[in-house]
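To start, the structure itself, in structure tokens.
Omission of a single protein chain aside, the complex is shown with its protein chains in their original locations.
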């Protein structure tokens, strides 16, 4: 199952609203459960460098079915996943990428946000996911 | 000058409307005048392979300030630009990518469309550009 | 929906049997409907250069929901899709890649084969698909 374009648009609209409330300029990406781009939106004056980061955050969240920030905790020097960012044409493992899980517990895609502090990026991604699903996956196996 | 997100949204809405009229499922990309992604929209059931093609068509149209199909006429075997597709991480030089030129003759971005025949791709891109500008550039120099 | 590993194994076993009948050494790849690798098998003495070709053929067949050879007919010099191979990190558009469509008409993945003549590659891919589905998709829309 993949996130629909209707849901992707709702997520982007909600994320955009949150970004404005925070006074930020964000890049917002939505990918489907195969990590393929579904929709993308760059607010005026957002960093050009955030385009790729937002997309990579969304892909990273789908690749492993978890928030990007969780992976980043394990990929620090000395951590069990140190260097994982070198896989999959480049991962981004700091906060701002969140899985989208539907009400049957199925991973249907992810939202990735970049353009401000990681706290703001995370809050905007959260706002996007919240209108169409949740970010928590049930215990494995969960992918379809 | 870059296409604004407001204009990009208008272009995608118009392109989407045209795509539906034609009974097609399209990927629609908008890039700014620096060839950086501004907005992207993948209709449900569009080919996954069209994501990259739509984006590359938009980039190609901005890279050279002309419709992608024009470049394709010059890049055939024996043509003056044979093999140009190998540059810039890959160009797409068949129809479906069109520059966006504002009413002062300035290139502000491009629309790229992929998902059906090249005739349909071109028609959908044209519908997108038409609501916010034109595709014809004045004589060089025109870039800002 | 994605091809299961059980089905992927059946496809590879059937393809391998056909390859042996033909006296060939093949690389055989199966991808899911998101174009992500599901299973791969390289027969002893197969060309090392065929690894990437088999995988790219499978991806190409999923990207556009059609046999790779069909795309190749349109991508010849002067054709409407000339140069499409430059997209998606490289397509392979000669025969040997076939979609896998389940009995409800849903694209669930693809088989890609490389290692001999394109006729043999195609025949081996066909043998792989035949045990788990068909290669013909209903009219658009068909993707899930």
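The letters A, B and C name the chains in turn, as written, and every chain counts its residues from 1.
Here is the rule we use: a contact is a pair of C-beta atoms (placed from the backbone, for glycine too) under 8 Å apart; a residue touches a chain by one contact, two chains touch by 3 or more.
From a predicted model like this one, the values you see are computed outputs, not experimental measurements.
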*asked:* According to the contact rule at the top, which chains on display are touched by the left-out chain?
replied: A, C
*Identify the residues of chain C touching the omitted chain, counting contacts across the whole complex.*
4-5, 34, 36-44, 48, 51
*Which positions on chain A touch the chain that was left off?*
34-35, 60, 62-65, 77-78, 80-84, 86-89, 91, 140-143
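One rule holds for everything that comes next: only the chains that are shown with their structure count from here on.
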*Examine where the copies chain A and chain B touch and state whether the two sides share over half of their residue numbers (same) or under half (different).*
same
*Report, in whole Å, the distance between the mean C-alpha point of chain A and the mean C-alpha point of chain B.*
27
*Using the touch rule from the top of the page, what residues of chain C touch 2 or more other chains?*
34-35
